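The structure's right below; bear with me while I get my questions together.
As you look at this complex, bear in mind that one protein chain is not there, while each of the others sits in place.
Should a chain be cited, it is by its letter among A, B and C, assigned in written order, with residues numbered from 1 in that chain.
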Amino acid sequence: MSTAMRSALAAGLVLACSAGLFAQEEQRDWKIFGEKVYTATGDVIENGTVAVAGGKIRGVTGGTRGGDGKNSLRAAAVTPGMVDLSVRVGAGTDSVEQSREVAPDMRTAESVDVFDVDWDVQARSGVTTALVCAPDFDVIGGLGVVVKTAGPSGVRARTVKADAVLRGAIGSQPSFRNHPAFGRPDDFFSRRPTTRMGVEWELRKAFYDAAAARGSDERAFPGSDELRSVLEGTRPLMLQTWTTQDIRTAIFFKEEMESEGLGHPRLILDAAAEAWKEPDLLARSGAAVVLPPYPLDGRTSDNSFMTLDSAKLVHDLGLPLALSAHGSGDPAARLDRQAGFAMRGGLSFEAALQAVTIAPARMVGVDDRVGSIEAGKDADLVLWSGTPFETSSRVIGVVIDGRLVLDPRPTE
Amino acid sequence: MLTLASLVTLALGPVLAGPLPSATGSREAEAPAVLFVRAERVYVRPGEVIDNGAVLVRDGRIVAVGRDLVAPEGARKLSGKVVCAGFVDAWSSFGLDAGSADDQRTSPATRTVDALNEYVDPRLRLEVLGAGVTAARLNAGSSSREGGVGALVRNRPEPGADAVLLGDCCVAASVGLTREGRGRDVFDSLGEVDKLVGSIADGLNYLRDKNDYKVDLEEWRKAITEKEAELEKDFKKAKKDREKDEKEAEEKGKEYKPKKYKEDKKPSPPRYDEDKEVMARVANGELPLVVQVHRCAELRSLLEGTERFDRLRLVIAGGSEAMDVADELAERDIPVIVWPAPLGRPRPDEFEDADLGLAGRLEAAGVTVLLGTGGQAGASRDLPLLAALAVGHGLTRRQALAALTTDAAATLDVGDRIGSLETGKDADLLILDGEPLASSTRITHVISHGDLVVGQ
Amino acid sequence: MTTQLTNRAVARTLQVTLLATALLAPAALADGKLAIKAGTVITEAGAEPIENGVIVIENGRITAVGADAKVPWDAKVIDAPEMTAFPGFVEAYSPRGMDRPNENIDVAPFLDVRDSIDPVNFYFEDSLRWGVTTINVQQGPDCVIGGQGRVVKPYGMTVEAMTVENNAGIVLSASPKRGNSNATQAQALRKAFTELRQALEELVQEQRDGDDRARREALYQGRDLEGEKAKGRAMTGAGWTVEGLDLVPRGEVDEKLEPLLALVEGDVPAFFYCGEPMNVHQALEIARENGFLARTTLVLDASCWKAADVIAEAGVPVVLSSELVDRERDPITGEEIETFVPGVFAEKGVPFALSSTNASTQSLWYQAAMAVGLGLTREQAIQAVTSTPASFLGLGKRVGSLEVGKEGNVVLFSGDPLSVTSFVERVVIDGEDAYDRSTDVRVKQLLEGTQPPGTAAAAELDEKGHVHDDGEVDTKDEKVDKGEEQSDDDKGSGDDDEGGEDQ
Partner (left out) sequence: MISTTKMLTTGVLAAVLAAPAYPAPASDGGADTYAVRAARMLLADGREVEDAVLLVEGGKIRAAGRGVDVPAGVPVLEHDGVLTAGMIACHGYSGTRGETGDDTRSVLAEARIANALDLGHSDFANALAAGITTLVITPAPDNLAPGSTAVVKTAGGTILSSAAHLSLSFTDDALRANRYPTSYGGALAELDARLADPSGAFAEAVAGRLPVLFEVSSRDETQRAAEFATRHGLGGALHGARRAGEVLSAVQQSGLGVIVGPFDPGTPGRQLDSVVALGGARVPLAFGLDAPQEDGDALRLSAAMCVRDGLDPALAWQGLTSGGADIAGVGRRVGRLEAGLDADFVLWSGPPLDLTSSVVEVYVDGARVFGGVR
């Protein structure tokens, strides 16, 4: 439906859509009725109506009927727009600065392609906010940016929070392209780590150097400030850690920084497939965990194995938990399905809902704008055909900043 | 249905787009069965123009053309400066499955009609229709040594039963092309010519064998029926003899041996071969043979090799160096399908000497020139522009128009269906606001098989 | 890649367990009685669920269903008050469970999947796990005309033991086999039937000529003619027939041609694969010309929804691919367009069956649930994985619902069969207690990661730390692709000639 609309525009009014599909004045005030309105932070509101004006949520009132005017929408359920911290869309190999293995100063925002059609897929699947980081070919790849998945066609216009996290990676990925220098090195891959040990060392070295550069200009280097912001705890450090030994590396790193008195990094473990393996260690670290999409047969990237009850387990440890779909366009693997899998693994509905909305929003510090249905927050809402996350229900409507991205109303 | 709906919306896209003549969806396509088109100049055929004439279309056909026609009751009236027949792209791949068009492993029996893609986006079809190209020659394996049987296909917003004008309008072949990066190799390419000539010869022999078989079989039948009658007649006697012999044998205590029966062996038919079946039709002149060939060497040996097939209807496609053999082409009345596109460098060997002046020079030498878009997907839309470019480089307007209409239709055996505005022909026609092929001219309406598919 | 690895690995383990159950099987009341008491019984699509229902199975057949069905005194009883009983799922077409599904001989109708079905293939064990009790195993679609398939149940140690129905049909493909184009594929298909016809006509001719000559010889030798009696039987066929085939002893028809002849005579079902909408036209035309349209089921790629009208008009049933949603790029804008495939066919009234994905955990129950989510009614979705495929396979009277007289294939779910939180707890096939989740190592491992010591699965997981087994390489490639993919997307969505491609 929205695709239909947009395609028609795109095919037809080049002029109009050239100024950005959303340039022309369009309706941004809505009365959105849901038999159940799940606020994610507060309680469930029966027969609630969410008032939207000027792209913001004005409030929710329960026990309503819901109208059928041109500005009213209806659905079986309404939830906040979903947040994916590991969306892996819109930033390809062209966004990784591979001439250095540590590039903390690189801003992914500069490389984001807002025209990537996968954004539309994300938006229509109910993911309204996403953290974009460059693919993990570097040990420290740079600064991730939090964006809306639909809206004006420009990165800045879509940005919710620039440079939200410093992104790094442990494990085999940052090193797999690299090779020892035989004879004369003909490219910079020969100067970069080729093993987990090398990667781990690069990571620690970077932060020690940054700490050493504190207050001394001659020891400063590109990105030392960004690295220090992590030590000072003002910006979270998000590390890709598929396997249990990568998770260890990350946690030991954090503890080392603390014991050495260099600072208190706020860890977000991304793609932590084997978070279930060493619960005590994980609990001790207090790190936030972003789970990768559930691999249907357990086996997943970097030779890790993820269990169906991982989400429940992390949640029961009392750690911040977020789910992610890695931008999969497959309707059977999108973020709402991931929440379903988590529930299949024993996670409660409430926890599942938070793990795809407010929890990730908090991790990257955008919970003041998105992640729950509260007056004053961005009008990012998802309308459902039935109980959210149930296999037998689906996303029928999506509103982002008050703009209708997927229209729940029948086309005729 | 999310997308069913969306597709409808999409189909309307170009309407809003403006530049192309606005497209009418399938709904209007089924509009009135009777159309009455009046124009200041009616191009019945290139060189034959009726001033202030009209064309009457009923049920997909042209039922009247003339100066003083009156519109019948309820006829949909249309008018414009010029009306002419829809253009035919004599060398296209629009609407043909890409894999089949480029397939190098085809054989003469491969059928293009098996590879028509009914699901080309209607908007793309309307783009091409809007440019005035209402039909095209498509060929599976068009650049393969042995291409398949080509089809003359009408371009419709939604292809229906009437899309295929002629399912077997030609057989394609090619010699001396750069294949898998292998460029000019005289022996390769001449070898290819020999192979092609050989398979025409095979076709001819196959045809002969079949006829011979018919004759032999007839004779044999005749002989055998006579023999049988004989035997019937002599049966009583034979039976007596047998009984006699049997008795004798018994007396002699010998074992009876019946007389050995002999008869002429029944002639056996030639082994069925689907490819030879097709080449037989080619050799017999039932199907034109369209050969893509460019260099002078291959052209010469091809002409030489095919000289002996007096019924063969040869058509050259490409012919970058065709000027070297222009006289013979003219004399043997072999048309050339020219692809008048500006080619840059570097380019494949066979195109080394291709230039936009070719069409004009061939015409001057008395060769029938057709025009095509070289089988480049999507290029059909730009055929009129390429034709104009050819005119800019020496082709006469009249021949350019003929190449796009009458001559193309005639060469590809659909002259009785399309190509000119004559009573009885299918109504594939264009209404324009100026002279055909002038770049400033806009096509305001396109009528395909009597349906108004472009324009209001 | 990784997934397959695991499958194989785990298969190795579970062969052990499967073997165990299998060996017990005969002992487990071969022709005994079984009663299933379930909290809820869903007998078939659209039926009112029966609260606290009882299903009685005797000698493999259902003899009673209902709340008040009487439990025979000597019946073994499965008492599952908190579970939901559901008919076993039916897979309408599957090129899996074989060591190699595709034959490179173009036209090979004389092959039989019997010879390549592997009873201990992980696929069967896994199908059982997710409640699929009837599977039509067919050759893969990378062929022109493939071999004969058979319907099996995922239970039993030999193909014979598994077989429900043999000679269950022949696979044809309208989409290009490797090395072909659509044009040459169609050519190859047509050629196969032309040659069949040629061969038969020659046979008849030879026979006739022979007889004539014999008659003349007899005249010459003064013998009396003994009357000719028909040796074969006349050819029947909706498309074309060869007159006089009855003169030819059937034995003389080349056995390699026999199956194709059977197809043309409408004696065997055809499963015709179409990889893109344009293939549908060729498939239908060829099926029609050669008289097996009535026995044809189309096996469709997701994109073939575009041909739904043509299919509806031809009135043939379809097996849909596991991709419930077709995703295509708009050739002009490059935008992604999604179409819910089963929805289209439901709307056109074309009978359709769903297929499970390669990922075992997305078996038919999951596909049905997804389909409901995407817009089918619950009834439509359940039909598409039970009764409809059963009817495609001519087994409508034997499987697909829980009715008296049908085979005792029952799946017990922990909750609503279509809920994401439900698990398959038990599976009964032909009244035999075929699967019990509480003893399923594999599911426990998927759920909690626990592996029984010493199993191959465990061993493999322990290896995980070590670098450079295939798995590792895979994951690497995977990521590289991801990267490239995206940069490609830039182009794809950026500008380039999407239009051009599609013409």
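Keep in mind that, in the parts below, a contact is a pair of C-beta atoms (placed from the backbone, for glycine too) under 8 Å apart; a residue touches a chain by one contact, two chains touch by 3 or more.
Since we're looking at a predicted model, the values are computed, not measured.
Displayed chains that the missing chain touches over the full complex: A, B, C (touch as defined at the top). Considering the whole complex, the residue from A:I32, A:V60, A:L73 or A:M106 that touches the absent chain is A:M106. Considering B:V175, B:A379 or B:V446, the position touching the chain not shown turns out to be B:A379 (whole complex). Residues of chain C in contact with the chain left out of this view: 332-333, 487, 490-491, 493-500, 503. Listed by residue number, the positions of chain B touching the unshown chain are 17-20, 127, 131, 341-345, 356, 373, 376-382, 385-386, 388-389, 391-394, 397, 437-440.
Contacts to the hidden chain, counted on chain A, fall at residues 10, 14-15, 17-20, 23, 93-99, 103, 105-108, 110-116, 134, 142, 153-154, 186-189.
By our rule, only the chains that are shown with their structure count from here on.
Between chain A and chain C the centroid-to-centroid distance comes to 39 Å (mean Cα coordinates, whole Å). Under the contact definition stated at the top, the residues of chain C that touch 2 or more other chains are 330, 332, 337-338.
Touching of two or more other chains is recorded for residues 3, 7, 11 of chain A.
Residue ranges of chain C in contact with chain A, taken from their complex: 2-3, 5-7, 324-325, 327, 329-330, 332-338, 357, 359-362, 366, 369-370, 372-375, 378, 418-421, 445-449, 461, 464-465, 467, 469, 471-472, 475-476, 478-480, 482-487, 489-490, 492-494. Listed in rising order, the residues of chain B touching chain C in the complex are 1-4, 6, 10, 13, 93-95, 97-100, 102-103, 105-107, 109-112, 114-121, 123-124, 140-141, 148, 224, 227-228, 231-232, 234-235, 238-243, 258-259, 261, 263, 266, 272, 274, 377-378. Put simply, chain C touches chain B in their complex at residues 176, 179-184, 186-187, 190-191, 194, 198, 209, 213, 216-217, 219-223, 276-278, 281-282, 306-307, 330-332, 337-340, 343-344, 347, 497, 499-503.
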